[in-house]
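All protein chains but one are shown in place.
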Amino acid sequence: MEIPLAQEVIFGLVIGSYIALGAVGFTLVYGLVNMINFAHGEFITIGAFAGYLAVVVAGLPLPVGILVALVATAVVGWGIARITFEPMNETGAVPLLMMSIGLGFVLRNGMRVIAGPSSRRVRLDVATYRFDDLGFFVTSQQLLIIGLALAAVVVMHLFLSRTMLGIAMRATSDNEDLALVSGIDTRRIRNAVWLAASGLAGVAGVMLALSQGANPTTGFGQLLLIITAAILGGAGSPYGAVVGAYLLGIGITVSVEFLPSGLTELNATMAFVVLIVVLLIRPGGIVNTEVRTS
Amino acid sequence: MTDLTSRIEDLPGDAVHAGLIAVGAALLFLASPLFVQAPSGSLVFFEVGVLFVLYAMVLVGLNLQFGHAGLVNFGPVAFFAVGGYTAAVLTAEDPFQGVGLGLPWPVGLAAGVLAAMALGVLLGVSTLRLRDDFLAIVTLAVAEIVHGSIITFRDITGGTNGLQNVPQPVAGTTDAGGNAELVSTVLVFGAFALLFYGLFRRLSASPYGRVLRAIRADEQVTETLGKRVFRYKLVVFVYGAAVAGLAGALLVFYNGAASDTFFTIDMTVIVWVGMLIGGAGSDRGVLGGLAVIMSFQLLTRFFNDSIPFVTQDQFASIRLMLIGLLLMIIIKYRPEGIWGNADRLGVDS
Partner (left out) sequence: MTLLDVDGLERSFGNLVAVDGTTFDVEAGEIVGLIGPNGAGKTTTFNCISGVIDSDAGTVTFDGEDVTTVPPHGLARRGLVRTFQQTRELPTMTVEENMLLPAPDHPGERAWHAVGQTGASREREQAARERAMELLETFDLETMVEEFAGNLSGGQRKLLELARALMLDPKMLLLDEPFAGVNPSLTNEIVDHIEALNDDGLTLLIIEHELETLTELVDRLVVLADGQVLATGTPAEIMDNEEVIDAYLGG
């Protein structure tokens, strides 16, 4: 059956939504802690399991479950970062990156030991709204995911533009030395970054638990998409990451229309090709941040 | 295996001569009617031994890239895979699925190396000007693309079925049966690994290596002191790609088949962890580190059966957890690895 373009755009918005939440956190960490966190996917997985435990096992209503996952992942992610990354903050980008690879292995496989490889779905009563003359449908669950992401983006924007801490964060991201001289407490900012990034990852995790189920590689499976979105948007720029995520999400689903049928599995591979092409022609991404040496 | 490394460590100065002699001796041995049967029960050691010498070849190149020049190549498996699949596609005869051109194996071997080098040039020209953590992402992504393409383009690669009926030139030299061919394979591949170790060691121990270490320390200063930094980085990247491609081709000639499972991210992790455990930049140390991590894998294989209440899947996960933990501990508490030099790597410990 031919899937209409409008439908693909909706699927793309859903994918873009959880990539966006993952990518914003990833890019905040990149911009403010100066590290590429390869364990960011595992933070998302923690959120997915937290959401599953809260909603399915404990039987909490969904909004409460989302809140629980957000807070739990924020605290756990922050705690892990305090133990692992923060003490070696001065060692530079490459050791931090390797540390995060090790951490990702430990968390991913640790969760697999406990939970096993199978997927656990958070099932809701889903209403489907059909727009037959326009040729697409949308489910309440899809609307929820897109709405949640938009809400999170708005909250993030208000935080970054209206609160002292958020403004200080942007200043630090632009120039850490300058921020230091002007008396901004960078320790406090880093704590805030880890809490925010992990919290957003938690929400992304719940979304994934809703749409695909929670398993030990839930987050890891999204990691390269998240990195691609973050770089597409300009590494370190939260707004760019949101734009990058939706471009990527819609790009992936719509491109299925135009690819020869045998190659649709190239979906994810396509994203990596996008990543490399971006790095080649405009490594600074949409907002053109500085990523070349010297 | 540890035996081999300690022998390498004790070598007097020049491993190139030793490597040449070893290659000559191994080839003579192949040509002769002689053969060695390994004692039964030791089979698994020889199987891991073949992988060890092939990974060692990859690592020798990786260590020149990262340990000396500071290039964060997280995709050695991409070159390994391109070498392997190029060789397999060119030489396989009537594989079950995919393309097999049935050409002679030396053609496949040479083409495997050239293809890996071509990928190295392409990737190097386009990404070696980026910040070092971005190079890490790109190389990792390329490894994923290569792996994904192997699965997707199944009309060429055989997809998840792989490619069968690849010639086995080493095994073909003896019909003694048993595991004689395995012993021969370890000897021949090991001799080549030793030779490449020697060649790369000469590079790193010369003024050439000094330029690479300067690039690792401060690219810009190196450039203002009259060195063509970009060209060095590119060439080193391509050298590493070439040996990885060669090792990949040897792997399919050993197995008589190519399969996507030979070329997963696990391989990248093993060589990286081996390098970091041994001490990046220490030419012998990294091989020692590889021996440590591969021995760990081998030994834990035997434990699985003796631990109750743990499923196969859980056991595999625990093993990977431990490897991750080991990586974290090394980076945090001994960033120079076991045999590395903290001053040279610029780390505190």
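Here the chain labels run A and B in written order, and each chain numbers its own residues starting at 1.
Everything that follows uses one rule, which is that contacts are C-beta pairs under 8 Å (C-beta built on N, C-alpha and C of every residue); 3 or more make two chains touch, one makes a residue touch a chain.
Bear in mind that the values here come from a model prediction, so they are computed numbers and not experimental data.
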{"item": "Contact set of the excluded chain (shown chains only)", "value": "B"}
{"item": "Option from B:47, B:223 or B:266 whose C-beta touches the chain left out", "value": "B:223"}
{"item": "Contact residue for the chain not shown (choose from B:206, B:264 or B:311)", "value": "B:206"}
{"item": "Option touching the unshown chain, where B:56, B:81, B:214 or B:318 are the choices", "value": "B:214"}
{"item": "Contacts of chain B with the absent chain, listed as residue ranges", "value": "16, 199, 202-203, 206-211, 213-214, 216-218, 220-229, 235, 239, 343-346"}
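As a working rule, only the chains that are shown with their structure count from here on.
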{"item": "Residue ranges of chain A in contact with chain B within the complex", "value": "35-36, 84, 87-88, 91, 93-95, 97-99, 101-106, 108-110, 112-113, 116-117, 224, 227-228, 231, 263, 265-266, 268-269, 272-273, 275-276, 279-280, 283, 291-294"}
{"item": "Of chain B, residues touching chain A in the complex", "value": "72, 126-127, 129-134, 136-138, 140-142, 144-145, 148-149, 151-152, 219-220, 269, 272, 276, 313-314, 317-318, 320-321, 323-328, 331-332, 335, 347"}
